[in-house]
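Complex shown without one protein chain; remaining protein chains in place.
== chain A ==
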């Protein structure tokens, strides 16, 4: 079978999917995701797009060490974009510019204002995550960082070579326990509330983008793992953000939304 990623330059390691009209081929287009309806972001995705262009990044992050302990045998080409998610917190934080509110005054003992908002800009991708609703700065930083991980999973696409595809370990981990092969290899199923879920979510989205949103086609690429389209749909529907991202993709491909 021919790789579906013909539009990808071979040198490219990963792509950042951004909203709005772009010149990129359809699989790399996604409309605006409003993940945090209550939180006004300082810049919308399309504004990011305006300043950065629909830039496809080929620079590698400083570190690509695995933080999950799950080795996969993918081609190395695919590891760069995923590398971000595998970084431990301090290293991922190191790639970010942190903005907190700019104090309008001397701060410290002078003031008692509960403005502990934190905004993180992930410099390699331009992705911005923020948190305002926690009661300490410290916790807002942690929330912003875990939100950044979700956004990286949703927005950073890794090239997938469908000819040589075998589902990466982190994807197997999020499959329902019934899937025969995963049950043998992995521990209990990782659910959306587990921080490691984002790695599997990213791998799943990579595959779905490569097959242009088709669930039935995606279900063919599991090699020895038996996974029905129904089970795959249920997995997608189990997490709101994953569901929204997949439905955005499907809508842009002219496919029906999963319900």
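We take it that a residue touches a chain if its C-beta (ideal position, glycine included) is under 8 Å from a C-beta of that chain, and two chains touch if they have at least 3 such contacts; residues count from 1.
As a convention for this text, contacts and distances are computed from a predicted model.
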>> So one subunit is absent here. Using its UniProt record, which name fits best from "Methyltransferase small domain-containing protein", "Translation machinery-associated protein 20", "Ubiquinone biosynthesis monooxygenase COQ6, mitochondrial" or "Growth hormone-regulated TBC protein 1"?
In response: "Methyltransferase small domain-containing protein"
> Which one touches the absent chain: A:89, A:134 or A:161?
Replying inline: A:134
>> Which candidate, A:97, A:115 or A:240, sits in contact with the chain we can't see?
In response: A:115
> So that we can see where the missing chain sits, which residues of chain A does it touch?
Replying inline: 38-39, 98, 100-116, 132-139
